[in-house]
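In this view, the complex is presented without one of its protein chains, the others remaining in place.
Going by the order they are written in, the chains are A and B; count residues from 1 in each one.
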Amino acid sequence: MGRSSLGGAVLRGMLLTLVVLFFLFPILWVVLMSFQTNETILRIPPSLLFEPTLSNYTALISGKLVTNAGTLELAFMNNLKNSVVLSTVSVALALLLGVPAAYAFARFRFRLGENIAFTLLSFRFAPPLLVLLPLSLYFRQLGLTDTWVGLIWVYQLIALPLILWIVRGYFEDISPDIEHAYRIDGHGWWRTFTRIALPLARPGIAAAGLLAFIFCWNNFVFALILASADKQPVTVGALAFVTASGIQYGQIAAAVMLSILPTLLLALYAQRYLVEGLSLGAVKG
Amino acid sequence: MTGAARLVLDGVAKRYGRAVVLDDVSLEVESGEIVVVCGPSGGGKTVLLRLIAGTEQPDQGDIRIDGKSMLGLGAEQRDVGMAFQNFALYPHLTAYQNIASPLEARGLATAEIKQRVDKVAALLRIGHVLGHTPRELSNGQKQRTSLARALVRGPGTLLLDDPLRNVDAKLRYEMRLELPRLLASFGSAVIYVTQDYREAMALGRRIAVLRQGRFEQVGAPETVYGEPANLEIARLFGDPTINLYPCRPDGEAVELLGERVPLAPGMAQLAGREVMLGIRAEDIEVATEPMPGSVAAELDAVTPLNVRAVLYLRSRDGKELLATVPEDDALRFGRGHRPVWAKLAPDRFLAFDPATGARL
Partner (left out) sequence: MAGLALDQLSKIYRSRGKQPVLAVDRVDLAAGEGEIVGLLGSSGCGKTSTLRMIAGFEDVSSGTIRVGDKAIQALPPKDRGVAMAFEGYALYPPLTIRDNIGFALLRERRSREEVARRVGEIAGLLEIGDILDRYPPTISAGQQQRTSLARALVRRAAISLLDEPMSQLEPQLRAILRARIKDYLIEHRMTTVFVTHDQTEAIALADRIAVMEQGVLQQYAPPAELKEQPANLFVASFIGEPPMNIVDARLAPGTEGGGLIATSPDGLTAFKVPLAPALTARLGRPDIGYKLGIRPHRALVGDPLGLPATVVSNQWLGDQAHLALDLGGCFLVVVAHRRIDASIGGTVPVRLPPGAMHLFDAASGRALLHGLEAQEAAAA
């Protein structure tokens, strides 16, 4: 059992490389595009060798794009800032509300507990388009259209259910005996929550927070309808590259790269917490 | 021993939905006394400990520690130490920090904490692993750390929830010898929960048998073993399990295992009644020759059991009978599959009512 031949290993390697290439190819292409001018991109036949240029990135960062039709103001950096603010604050608020709620769902048995939890999860099932029209009407009535408060509140629909369900699972995985032992030692319930439950659920909280951040960052529809230009995140802001003088592929590619960067860095940083302490061994087994 | 009991359970009851887990449970434990709560799984033992520790509240009755009622008081307000079956150590803290936790909660100075932790760690021989996290400890070391944490504060009441269950056989035996002496030096009122009758008899000054939410018998180990209150308790205690046969004695003897077996005079009052008659394996004498009053049987297998050996007999009417003899005596029986004669000691029979299970 498990006698592998050299030929088999080489074949497996080749196959894996092909599969990886297949999936990564679009991303690779976008990376390449971001370093090319529009002319180079649209050249036929397309080639892998070209003269790299940073003009796309400089245009985005400086906010000015020089085209044949004139100079265009690019609000991309502002969009980036909006995305960061919106996602960060939304996730922070969702964690503040969601983590204690997850703890309550995990530890306390109360009537309709499971029903409430499922209702909250069901918010994820509904396609955003479904709720968009009623939501925009309510927002107008409440005067929340195009406000930070309104957007962050709506983003809770995305972030809260996710955090609730993931973190509740992690709290449930902690043996209740550990918390009982801490209480018997003489500590109150708040200290038990902060000193025992939170540290032990940290990998789950990090994972949930990261996932929620990514989903908030990627959201398109809510921001499109409920926000106006100065509050738009990068997802909506990308529309600006479809101009009257043509689609600026190079800038879109560069914009995509810059959009991915924050979430990628966050994932790399949070990775440490995700992997840490998955088998802590304090409970037998 | 002082007059007032350290721990008093008074008519305690607990329900989960419709299921009654504990029903009118009362017990008194004095300082320095070890009472073992023994019983099959599902009997309510863990719930009982949770009620005493304070992580749950009883639906009825009272729990008093040092005369003061604990109703409504949370676990952190009681003077109780507890060691769990699955250790329940804090995974992200070192063994030292685990043991220090109860002292930390009381707000003791760092120097004093260190002194007391070191002292209890030395007693349990884990001083050399205090800097390790639970992941780096062996099962035996985790169990001792769990015990150290429960003991470090010298609590008035100590609860041990089957602490030896998840520890290997060798270590379990050593701890069984060591625990009474260890616990005696702390003077707490101890409730020790186990399913293993040997552990119960070895450790407890008294045994409280908890079955289906009630204490069916509370008494000294030899009493629970020799005079069980009912059939189920007789079956729980003893290895091999007590041999039980439904029959009808006629005063001086009984038709059993295909022959007439003599009974002691004390059983005369059972004449004519349907009873379940029980005889323990160690009260059966087995020989290769017939003896007066013995039953003929076929010896089908010999299975040694540490210092004794279990003889698996089948009577003429096809019933099974388990007898034990000291290890050295078993050698003459070889591998079995031969005729033997078994004498059931007349004065060692236990009689039970077949309907209720109560001992007669």
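Rule of thumb we're sticking to: a residue touches a chain if its C-beta (ideal position, glycine included) is under 8 Å from a C-beta of that chain, and two chains touch if they have at least 3 such contacts.
Given the structure is predicted, the values throughout are model-derived calculations rather than measurements.
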Of B:Asp239, B:Glu252, B:Glu285 or B:Asp353, the one touching the omitted chain in the full complex: B:Asp239
Given B:Ser26, B:Gln60 or B:Gln195, the one touching the chain that is not displayed: B:Gln195
Of B:Leu71, B:Ala122 or B:Leu305, the residue in touch with the unshown chain: B:Leu305
Chain B, residues in touch with the chain not shown (by the definition above): 168-170, 173, 176-177, 180-181, 195-198, 201-203, 221-222, 225-226, 235-241, 280-282, 300-308, 310, 312, 320, 322, 324, 326-327, 331, 335-337
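Here is the rule we go by: only the chains that are shown with their structure count from here on.
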In the complex, chain A residues that touch chain B: 175, 177-178, 180-189, 196, 199-200, 277, 279-285
Chain A-facing residues of chain B, complex: 50, 53-55, 74-76, 78, 80-82, 84, 86-92, 101-102, 104-106, 133-137, 139, 142, 149, 166
